[in-house]
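Apart from one protein chain that is not included, each protein chain of the complex appears where it belongs.
Labels for the chains are A and B, by order of writing; each one numbers its residues from 1.
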Amino acid sequence: MIVEIKEKIIEKMLLLIALSSISILALIAIFIFGEGLPLIWKIGPRAFILGERWVPSQGSFGILPMIFGSFWVTLGALFLGIPLGLACAIFLCEWTPPWAAIVLRPTMQLLAAIPSVIYGFWGLIVLVPLVRNYLGGPGLSILSGSMILGFMILPTIISISEDSLRALPPSFKAGGLALGATHWQTIWRVLIPAAKSGIVASIILGMGRAIGETMAMIMILGNAVKMPSSFLDSARTLTTNIGIEMGYASGDHRQALFATGVILFFIIMILNSSAIILSKRRMG
Amino acid sequence: MDYSIGMSVIGAEKDSMSQEKKIIIKNFTFHYNSLQALRNINLDIQPRQIFTIFGPARSGKTTLLKSLNRLTDLIFGTRHAGTILLDEKDIYDPKQNLTQLRRRVGFVFDLPTPLPMSIFDNVAYGPKLSGKTKKCLNEMVEKALRSAVLWEEVKDRLQTSALRLSGGQQQRLCIARVLALEPEVLLLDEPCSGLDPISTASIEETLFQLKKDYTIILVPHNIQQASRVADRAGFFLNGDLVEEGPVYQIFTKPRDKRTEDYVTGRFG
Partner (left out) sequence: MTQSIAKILIWMAALSTIVVMVLILFQILREGLPILHLRFFLESPKSMGREGGILSTMIGTIALTAVAIIFATPLGVGTAIFLREYTRESRISRIIRFGTDCLAGVPSIIFGLFGFVFFVIYLNMGWSILSGGLTLAAMILPTIICTTEEAIKTIPYSYREVSYSLGGTKWQTVIHAILPNALPGIFTGIILSVGRSIGETAAVILTAGSSLVMPTSLFSPIRTMAVHFYILAREGISMEMAYGTGATLILLVLFVNTVANGLLNRYVRHRS
């Protein structure tokens, strides 16, 4: 009997432990919303989200410039990351000679493991001067940020796209080739459309990663608080806004940064949920 | 001719003194979700005998065997009806201690499944879980290995990995593992499948030795093994117990035509 009671206790304890991840998520939501929502209420959601001026010293908390900044940087990153990532995934799946796999795969794993501050640093030292000298502008720009960010989201896009391609039944490829298509035509017209939902899921996750990136963007984007008008402009994203000013913010200003976090949290949750739903559908 | 069995068969050639039955199965049915695996089984097992359950594939033999120590509880979506009595106590009684039941009724699987540990740790696994002391363990392991006719071969390498043993040795190890718990009943599900004839012979020999102290229920690898080894036999077909009786009668003068067809090889 004692043994049975002990087993029951252990089972209950494990249940409690297993609820920790969802509890932490709830805690995060509660505390971030708790700090940020009052401010959004205070100045009004429209004024907050659509306001074009962010001047904390005057009590102006409009985050539209940051939303645009996040948007353009992410767009640029996807512009670079999707073709490059898809190409690498195809390469790993279909065209790898053995020696290339030995080189490319560890490279991919390394790509994912390098801290973002290293990427930011390199972007600052190498990329920013290049952009400044050849394309004009301060160099610290959306363009530079996009390029580095595009590179940083490669592992996400590559690994999930590759998995999707590999999960396809070999009959798809055999069927395509049997119909007289070249290897490339089979890939482009048969395999990729078949792996569509997995690839889209990888892109959505890459987007989430891009929107959430902070440190590298702080170092490269230039952090000008105005509406960006070209790719060579400096800008801020939702994340860099928080990262830069959190160190010295207080009172309303601090709450406004939490409010920025609330908006960010929403965007990421929507993106990640879509990705999860998409990949569940793909699995069957 | 249909012969439905409901009572114990008196006049077994061995052990006619003990009319007590070790296991009584009454009106037992079993379902895997919507699939019915056992239909209204009625069967008595006498102690210190080898009873063999034979029949074509998917007749419910393994299901019945696994029901006897409630290994079927591990599978989701099953249900049963009827009773199984061990020493006249219902094993499905909610007050029944499951771990105790499984220690009294030991199970040997069809493929040798040594755990990835040393020979000693494998055999001591069961006793250790029931809290035996270290000193006890040494004695119990030796006794079990001797009973399984494995001691001489492994006594000098008890600490080496069990995975290095041959197939026949591994299977005898699995028997020893079960014996270490000092059970009363042994359930063996095709214990010799995948083993060469020499290993098979040694295991069958072991079973003869064990019969003196244990009640043994065996699903044989083939009919020949059944007739070699068992005292009584029961023929299973599609979840029904068609007939049961002493081995010589079942295999030479079966009462049911289906038994006769199977035993003479008209279907397999």
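Just so it is clear, a contact is a pair of C-beta atoms (placed from the backbone, for glycine too) under 8 Å apart; a residue touches a chain by one contact, two chains touch by 3 or more.
None of these values were measured; they are calculated from a predicted model.
Within the whole complex, touches from the chain that is not shown fall on A, B. Remark: the omitted chain is touched by one listed residue; of A:Leu50, A:Ala87 or A:Leu179 this is A:Ala87. One chain of the complex is left out; on subunit A, the residues touching it are 3, 6-7, 10-11, 13-15, 17-25, 27-28, 31-32, 34-35, 83-84, 87-88, 90-92, 95, 100, 103-104, 106-111, 113-122, 124-126, 151, 154, 182-185, 188, 205, 208, 211-215, 218-219, 239, 242-243, 246-247, 257-258, 261, 264-265, 268-269, 271-273, 275-276.
The omitted chain makes contact with subunit B at the following residues, 69, 71, 74, 76, 99-100, 102-103, 106-107, 109, 111, 113, 115-116, 125-126, 128-130, 174, 177-178, 181.
Please note the rule applied: only the chains that are shown with their structure count from here on.
Distance between chain centres (mean CA atoms), subunit A to subunit B: 58 Å.
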